Every structure is written in structure tokens, then in C-alpha cells.
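A single protein chain has been omitted from the complex, and every remaining protein chain is retained in its original position.
Every chain is named by a letter (A and B) in the order it is written, and numbering of its residues begins at 1.
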Amino acid sequence: MMTTNSSSAGSSNGRREFLRRGAAAAAGAVVAGLAGVAARGAVSRDGMVWQINPARCVQCGRCMTHCVLTPSAVKCVHTYAMCGYCRFCFGYFDPGAPELTTAAENQMCPTGAIRRRFIEPPYYEYSILEDLCTGCGKCVKGCNTFGNGSLQLQILHDRCVQCNECAIARRCPAQAIERVPLAKWNRMKSEFGAVPAAVWQHREPDANA
Amino acid sequence: MLERRVVPRAGALALIVAAAVSADAAEQRFPKPDFKSGYVQPVYHPPTPARSAVREWADVAVLAAALGAAAWLALRARSRRGLWALSVASLVWFGLVRKGCICPVGSIHNVALALVDPVYGLPLVTALIFALPLVAALLWGRVFCAAVCPLGVIQDLVVWRPVRLPTALNRALGMLGPTVLAFGIALTAAGAGFWICRYDPFVGLYRRSGPAGMIATGIGLLLIGVVVARPYCRFFCPYGVLLSWGSRLSRRHLGITPDECIQCRLCERSCPFDAIRGPEPPHVDRSAARRALVRALWAAPLFVAGAAWAGRAALDALAPVVHPAVALERELRAEDAAGTPDLTWETRVFRLSGEPRESAAAAAAAARHRLRLAGLWAGAFVGFVGAGRIVASVRRSDRREWVPDRGECLSCGRCFAHCPREYVRLGRLDGPMGNP
Partner (left out) sequence: MSADRAPIAPVLAALLRGLLFGVGFVAAVAGTIALLNCLQLRRADPLNSPLRLEAIRAAQANPSNADLVAEARRIDLLARRAFFASQMLMHRAGMLLWVGAALLLGALGGARWLEPRVAPPGSPLPSPAAGERAARAARRAVCAYLALLLAGGAAASWALRGSARSDAALRDAPPEPPGASAPEPADAPDLDPPPDAWCAFRGPFGRGGTETPAPLRWDVPAGRNVRWSVEVPRAGFSSPIVWGHRVFLTGADASVRELYAFDADTGQLLWRHEARDVPGSPATPPKTSEEVGYAAPTPTTDGRRIYALFGTGDLVACDLDGHRVWARNLGVPKNPYGHSSSPLVVRGRLIVQFDDETGGRLLALDGATGRTIWETRRTVRPGWSTPVAAVREGRIRIGVLASPVLGVYDWADGRELWRVGELEAEIGVSPAFADGRWYAGNENTRFVAVDDVDGRVLWETDEDLPDVASPLVWRGLLVLAASSGIVTARDAATGEKLWMQEWDEGFYASPVAAGDAIYLIDRGGRARVVRASREFELIADNPIGEECGATPAPVGGRLYVRTQHRLIAIEETPASSAAP
């Protein structure tokens, strides 16, 4: 019942069929070879995921605007272990804030996505309301410039659709978004290395490779 | 402890763009507090990824199973309805649930990058996603296109009143696919990114989010697809070019009917992709055909050389647009000349990095060189394919019946669903033209 559409028989047809089989076998070998050679230097047999290297991030704000998702899969996360629990938090308060209250004009976050909770004098706990955060990075900039840098932007993997080429990575001015093996998806800020010298350089295939 | 600190004004903050803060706790500006109220510091747990190693391998298994099912439905069960149902299932699973990435079409980039960039290695799952549909094509034809590819099935479902394009237009548009393939690979190999993925028209629809231009292109292509069946697959898809080569060599391929053809041409009319080829009588004027062949063979090197030159010139000219290193160098130079540093984030980050200015120039020059080289090869490839197609069009087979063109047939099964001989053979005599 399986048909191959070669009802007319003949020696030329047979020869053609033989050639085709040979070529098909060769093509199959090429495909397998290509895939094999390409996979030779693989860091991970499983897939890779995108992650922001906070040591490189310059908080340009493109994570909010360039993600294919709305809202962006990049949001602010808080490494409590690095936090100074400051009363005057540079991530929470606008630099021009006249008073240290939770009023809208005093807050850095345009959506009020940081919650501030009093613990004991003079310490406050700050936590991120993920649903409100837009990933603009304003608080991260404040915290990194004047504070401990416990706030960081990171791709949240329950939202990220793992585009083959991350649309933010493409526009990131500092090449801060990198592919990491799937097994290393949950690194926190302190687990990233320092800024390499050539942060600006787009990764190039080696010229003499 | 902080009340005495002077509140920095906005201007001061804006000036300091990227103070490097060490992650080392010992150097932290504000030491970790010593809580007296028994407060326990919470620990942030990042949300678990939607994907995991198990799921990734499951995806590969699902792809393999879908390919097998499509092959079975197209070659053995010969069920157009089965293929349609599988299409809907693929649309829902690969499209709406898995939301597009990574697909075999885009995996071309990953393979190309892994071949030229020793730092980037291709994960095995990606390699398999690239290879499985090609292997399936070598065995059974383009069954991936028939009912598995998420880009294809969404177009297949909207085919409504397909028109036949004029031969010339069809053939000219048919050259776009190899062009997209060649230049897509060339740009990746030159370090300019994944351009085929950037212009994926339907992924935005599956994600229900994306740039407005991308969504509009997707909807527009679907509207065109109502009358020009599967325009992306036939004219733009780079992976389809690879699959059509595989399919030409395929071990088995979908046939219209195993019985004798009655030359009713219903299959030809039923095929929305213009992929059914009729009997091909021998040449009327053999000497004219020979002259045409000689002409085509003579012209072939010219085509290759001309297209190679054009490809090189095109990528050279596009370098500042497509390659970030070239764009950075250009902007740096403009800023240097004007004495206006740091107009863009890219130049600002470069200057902050402390790299010598020459290294940006060197990177740009190297990128430009690679782009030219890649453009040359890509152009030559397009010229070669064009020349090959011209030569092939001179050739005549001694075909006597109606068969699907192995390269262009998408194995959708519409032809056998329309074949009267199939109705007779299967005993479904209530009418030959059941619309699937």
C-alpha cells in the first residue's frame, strides 16, 4: 500500500533510484555530521537559558521596553543577603524626595512595586511586588550607585519564553545578557563573576577558527 | 544611621551612570544589620523555569513522535483528515503551549553559529531539533511541513481559495527561500545575530505579544495565505529549502494513488501549492533544447560570480545596520569628531570599560571583513542555486502521469483526498470530490 510513485520500471529508473538512495544516505550522513560537529563543544547537553549578569548591567532601561513579552520577563529581584536595610533606601526613594514617606512623589518606583516594612529602628525591609514591577531598573540604578547593590534586574524564568535570540540581549549595550546552561538558571548576584575587561565587545566568532 | 546623609539631587544621580559595585560582602557600603528584634532575613527564591531538562527531552520526543505520526498518516493511513487533526494539535502544542522557540527553522542559526564559533557549542536537544525533520524528510518527504511545523500549520489552516500564481512569478519568488537561507547563515557566521528568527512572522501571534510590525506581518501573511497558499513556507522559509533537498532524495514519498492514473487532473486542481507535475512530453525541438542547455551552462559561472559580488557589496553596505561592532565604531567616530561623547548607551559603556579606542576599530574592521566574506559566499550560493534551476528547467523527464513534485510537495494529502481512483479503491463511492 505504501506507494513511491515509480510505477514504470526500467533499468534507467532502477539506476536513478540507486543513485538517489546513495545521495540520500550521503545527505543523512551530512546532517548527522553537521549536528554532531556543531554539538562537539556544547556546554550543556540540555538547552540553555538567558540570564542577566548583574555585574555587567548598566540599567539602561531597555529590558522593560525590548522584551517580546508585555510586561517584560525581566523584573527586579532582591538579594536580601546583600541588603543594608537602610532607612533611606536609594532604590526606594526618589533622589529628589523631600520626605521619607511612602507618598507617590517620594518613591522611585513609578508603579509602587517596592514594599517597605518597618522592622526595628532604624531598619526597614524592602520587597518586590513582582506583579507590579515593570523591569525599568530605576531602583536598581539607585541601589547600585549609592547602596549595597542588593537590587538587581533578572530574567524570571517562569515568564521568559526563551527566544532563540533574546530580543533584549540583542539591544543590551553592555552584553549583560548571556546564555547559561539550564542547570545554572538560579544563580543569584553574588555568584556572578566580576566585570570582564571587554564588556562592550560583541562576542565574535574567532577569526582564525 | 542615615539621617545625616545628604540626599543626592537628581542631577548628581544622572551623572553617575554605572558605578561598579563589588558583590563582595566585605566591601559593602552598609554592613549587614545586627537585628535585635529576632527578625529572620528572608531568602529570595527565583521562580522555577517553565522548562527543565526533562521537559526539553520530552519536547524532542514529542517532535519525533509528531514526525512519525505525520509520516504514518501521509504514507500509510493516507488520511487527509488525520493530517488536518495533527495540524491542529501541532498548532496548539508547538505554537500556543510551547510558544514557538526553539523551532527547527531558527535552529539553522544555532548550528551555523556553533560551526564557526568554538565558544558556542550546540546543546544536544537543539542539534536534534535541527536534524530530526531533515532525517524525516530523507525518509518520508516533507512530513514536517505537512502537519508539524508551527509556522506551517497556522498557514495551512487558513488556505481557503488558493490561486495559481503565474509560472514566472512562482519561480522568481521561489528564489527567495535560498536567498534567505544563505544570507541568514552568512549573517550568523559573521557574528551579526539571528536574522531569520527576528523576522519570524507568526511567533508574535503565538505569544500574543511582540513588536507591532511583527504581529502585523503575521496577520498580513495569513490574510495573503487565504488566496496564496502558505506564502511563508513556499517563498521565504529557509528550512523549507533544506527540507525540499532532503525530500527530493527521500526513500519514500507520498503518492496520489497506487492505482493507474485516469488523468482527470483533479489532484492538480486540489493542490494549493502548485506542486503536482503532469506528464512531460519529450522536447519538440531537440536541437533548440540542446542550445538552451549549452547557453545555461555557459551562463552559470557568470551568475555565480555576479551574485557573489552582489552579496559581498550588499553585506558590506549593510554592515553598520546589521553588525553592532561596526555600528559602535561608527558612532564612536562620529562622537570623537564632534567632541560629544556618550550620546548612546553603547558608546557610554564602551568608554566606561576603559578599552583602548583602537580595539573598537579593530573589532569593526574584523566584523566588516567577515561580513564581506560571508556575503561573497552567500551570494555565490544564491547564484549557484539559480544557475542550477535554469539548467534543470531545460531537462525533460519521460513522465506520463500526474505526480507530486518531491521538492515542493508539502505532503499535506489534499491530492489523494481528491483522487477518484482512491475513492474507488477504498470503496468510498458516495462521491469523488469530498472536500477534506
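The rule is simple: a contact is a pair of C-beta atoms (placed from the backbone, for glycine too) under 8 Å apart; a residue touches a chain by one contact, two chains touch by 3 or more.
The shown structure was predicted, so the numbers you read here are calculated from the model rather than taken from an experiment.
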Of the residues listed, B:Lys32, B:Arg55 or B:Arg333, which one is in contact with the missing chain? B:Arg333
Candidate in contact with the missing chain, chosen from B:Val62, B:Ala77 or B:Val158: B:Val158
List the residues of chain B that touch the chain left out of this view. 96, 157-158, 160, 166-172, 175, 179, 205, 208-212, 215-216, 219, 263-266, 269, 278-284, 292, 296, 303, 306-307, 309-314, 316-318, 320, 330-331, 333-334, 337-341, 343-344, 379, 382-383, 386, 389-390, 393-394, 396, 420, 430-435
Where the unshown chain meets chain A, residue by residue: 65, 70-71, 94, 96-99, 103-105, 110-112, 134, 136
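In the analysis below, only the chains that are shown with their structure count from here on.
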List the centre-to-centre spacing of chain A and chain B in whole Å, with centres computed as mean CA coordinates. 22
Quick check on the complex: what are the chain A residues that touch chain B? 1-5, 7-8, 20-21, 23-24, 27-28, 31-32, 34-49, 54-55, 58-60, 62, 68-70, 77-88, 90, 94-97, 119-120, 122-123, 125, 127, 141-142, 144-149, 154, 156-165, 170, 173-174, 182-183, 185-186, 188-190, 192, 194-195, 197-207, 209
Under the touch definition given earlier, write down the residues of chain B that touch chain A in their complex. 1-3, 5, 7-10, 12-13, 16-23, 25, 28-33, 35-37, 39, 41-44, 46-53, 56-57, 75-76, 78, 99-103, 106-107, 109-111, 113-128, 130-131, 134-135, 138, 189-191, 193-194, 197-198, 203-204, 207, 209-211, 245-246, 248-258, 260, 323-325, 328, 344-346, 348-350, 352-355, 359-360, 363, 366-367, 370, 400-401, 403-404
